[in-house]
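Of the protein chains in this complex, one is absent; all others appear in place.
Entry: chain A
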C-alpha cells in the first residue's frame, strides 16, 4: 500500500542551521493498516507526512503508493491517492466558500475537474447531506453556510469527512485533534475511529496523546531524532501501556545518552 525505503531528509544542508529531519527511515504499510505515530517534538513526524503527501521531496529514498513510485510526483498529482487532515482547523477548508462547495472540491479530488460541469449538483447535494448526517453535528442543514462561520471542531469534522468520503489509498492525519478542546477532540477521535474502520482505510495518524496512540489502530511507531525507534503491531500493540511506552522511550534515550557520552569521551 505505502512503502518508504531508505528515506533521508536534511533541512538547510551545509549551513549552520543544518537539521537532519529524517534518517534512514523504512516503513511498509499493508492494505488496511492503521498506524499511530508518536514521538517528541521535532522528531520528524510532520516531515514524514509532508514527504508522503509530496509537500517535500526526500534527499534520498523512494516512496511507493499502491506499488506506484510517487517519489517524483508533485503534491497535486499524488493527492489523487491521498486524503489528508491538517493540525490547523483553518488549513483543510476554504473559509469563504460554502460547506457544499468545499465538499464538491473534495469530491473532485480523485477525478479530472471539468470546465462545464457544475461542482454542486442536485444528486451530489443529496450525497453530501447523507455524509454530513453521519457526523451528527447538524451540518447537513447548513449546506449553504460559509465554512468560515463554523467552529474549529466543526471544521475539523468536515475536513475529516472531505478527506475520507472519496476512499483514498492513504489517509494522513497529523495531530488533527491537537488544536481542539478536549470534548471536541474526543468527538473527532471517535469519528476517525468509526470512519477508518468502516472504510478500512490505510491510515497514518500522528498524535501527541499516547493513550490515543494505544487505543487506535493496529500498529504503533515511535519516532525520535528522525528515526523510527520503536514499533509494535497486533497483539504486541494491544498489550502495550503508556508506562511501557515511556519506559521504552527512556531506554532508547538512555542508550543514546550513553552513546553520546561515549562519543564525547573519545
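One rule holds in what follows: a residue touches a chain if its C-beta (ideal position, glycine included) is under 8 Å from a C-beta of that chain, and two chains touch if they have at least 3 such contacts; residues count from 1.
To be clear about the criterion, contacts and distances are computed from a predicted model.
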| item | value |
| --- | --- |
| "Ni/Fe-hydrogenase 2 integral membrane subunit HybB", "ABC transport system permease protein", "Oxidoreductase" or "Fe-S metabolism associated SufE" - which is the UniProt name of the missing chain | "ABC transport system permease protein" |
| Sole residue of A:10, A:64 or A:97 that reaches the chain not shown, by the stated touch rule | A:97 |
| Sole residue of A:1, A:105, A:143 or A:252 that reaches the chain not shown, by the stated touch rule | A:105 |
| Sole contact to the chain not displayed, among A:15, A:67 or A:114 | A:114 |
| Hidden partner chain, residues of chain A it touches | 53, 74-77, 79-80, 82, 84, 86, 90-97, 101, 104-106, 108-110, 113-120, 162 |
